[in-house]
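Here's a structure for you.
Shown here: the complex without one of its protein chains, the others still in place.
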Amino acid sequence: MRDVAVIGVGLTKFGELWDKSFRRLIAEAGSKAILDANIGGKDIDAMYIGSMSPGRFIGQEHVGALVADAAGFSHLHIPATRVEGACASGGLAIREGYLSIASGMNDIVVVGGVEKMNDVGGNFATETLATAADQEWEAFFGVTFPGLYAMIAKRHMHEYGTTKEQLAQVAVKNHANGALNPYAQYRREITLDQAINSTMVACPLGLMDCSPVTDGAASVVLCAAEKAKKFTDNPVKIIASGQGSDTLALHSRRDICTLDATVHAAKMAYKQANLTSSDIDLAEVHDCFTIAEICAIEDLGFVEKGQGGKAVENKITVLDGSLPVNTSGGLKSKGHPVGATGVAQIIEVVQQLRGEAEKRQVKDARIGLAHNIGGSGATCTVHILEAM
Amino acid sequence: MAGGVARFWREIPQRYNIIGNKCGSCERVFFPPRETCPHCRRKSLGKMEDIKLSGKGKIITYTIIHVGPKAFEEQVPYPVAIIKLKEGPQITAQIVDCDIDDVKIGMKVENTFRRIQEDGYTGAIYYGYKFKPVKG
Partner (left out) sequence: MRDIGIVSYGSYIPRYRIKVGVIASVWGKDGATISRGLGINEKSVPSIDQDTATISVEAARSALKRCAIDPQDIGAIYIGSESHPYAVKPTGTIVGEAIGATPDLMVADYEFACKAGTAGVQSCTALVKADMIKYGLAVGADTAQAAPGDALEFSASAGGAAFIIGKDDVIATINHTLSFTTDTPDFWRRAERKYPAHGGRFTGTPAYFKHITSCANNLMQKVDTKPEDYDYAVFHQPNGKFPVNVAKKLKYGQIKQGLIVPYIGNTYSGASLVGLSSVLDVAKPGERVFLISYGSGAGSDGFDITITDKITKFSRDNAPTVAQMVEVKEYIDYGTYAKLTDLLYWE
């Protein structure tokens, strides 16, 4: 197995992008990444595309081929594969791209993530997101996707005393970070009061605890580390890739408050990189709901189980804290174009490690982690990156 | 719910009568029924036996849904809970016949037969389980 590096990144603005179609979004992100990587089409050995549900959002499947075509590479007949794992589709696409280079099969791979969610009505978009849950035994009975995470939150509050205010602190922190991110969907701060008192969605989660519906695309170019310097002066190495799965339904989990898929993926990644959680300088974690960030930092080993609620008030995960989390604004403020999220998380970590994060820059950032979850925790990818 | 009547019909024993199955090797109970026991795996092949669960259990977590999917819009706000059944498996279901403020972790509940959703005004009606508080 050989080392893999990121040699180029590119992404679109995230938001309600009425003028941009699915094809236009991914073509924009992809071409930015390719230009950033200083490669040409003929250098690309394969493409991996993460997209959760183009079949429902735009009535289109077969998007691996579509994206290669939209990117202008169909005459090169590049192997193009669409990867799906609900909201972890982007992270899975990164892993597939990474594995194909690490194994020696490919030298240069383009990974893209894209979701076009606003071409359908809000209700339909919500139902589509709910296909990440167990259709027969969860969704059928009326539980919604926010409802599942709300049940995790209720149990976390019951077992560990986590409060609604602590959930709100996560939203406030992420909005403060997102306000500094030119690509974020919401670039304005919110107050604690606004976060605590937002319209109830599924008790205890309100609107401000939930990530939005977003259009967007993100893309990275991966390259065998030994060849990276041919293309760029500041490659970033992916030093570990972990993945885990778990029961689809929340009710079948071993522990409602622990995403074992995260624990497993993180263990795999830490082992591969020969690191522990205390070596991580910053992390992009999957805050589809505020409670998800709290559980993530526990399951990744950044804090003890049950202590996640205190991480903001104890100044651990804030921008200038000991382990900044979601400097990009997270899914909450940056937006959550489902398939693109996992790739966008990698891009934030890369930009931090390259020293290109501008107002969001974490000082002396050398090792970063990206954590991407599918559904209520049935799939998880964890990637660790290091400045080369 | 997407999908036609066959998909619903197949699940009727589970939805009407909470029929799960038991591993003939380790006696663990599962709901919904599984093809094999995840613990015994090949040892359980052909040894899974159907079993009717009591429908009694305890709420281990819950939420009140305020923004519901289209099929449930008329019912908001409604409680949904994860219930640990007496025999071991956990399931997700709506809680009925009580004030939403009275739903609590630890509450004892039992199953009841209700309309879950329907395929519009002209489609089939899907019945199934919801849970109500046990008196006393």
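The chains carry the letters A and B, assigned in the order they are written, with residues numbered from 1 in each.
Please note the rule applied: contacts are C-beta pairs under 8 Å (C-beta built on N, C-alpha and C of every residue); 3 or more make two chains touch, one makes a residue touch a chain.
For clarity, every value in this text was computed on a predicted model and none was experimentally measured.
Taking the full assembly into account, the omitted chain touches B. By the touch criterion stated above, the residues of chain B touching the omitted chain are 12, 16-17, 52, 74-75, 94, 96-97, 112-116, 121, 125, 127, 130.
Assume only the chains that are shown with their structure count from here on.
The centroid of the Cα atoms in chain A and the matching centroid in chain B are 32 Å apart. Residues 123, 126-127, 130, 134-144, 146-147, 150-155, 158, 199-205, 249-252, 256 of chain A touch chain B in their complex.
Across the complex, chain A is touched by residues 1-2, 7, 11, 32, 60-72, 75, 77-78, 80-83, 89-94, 105, 116-117, 126, 128-130 of chain B.
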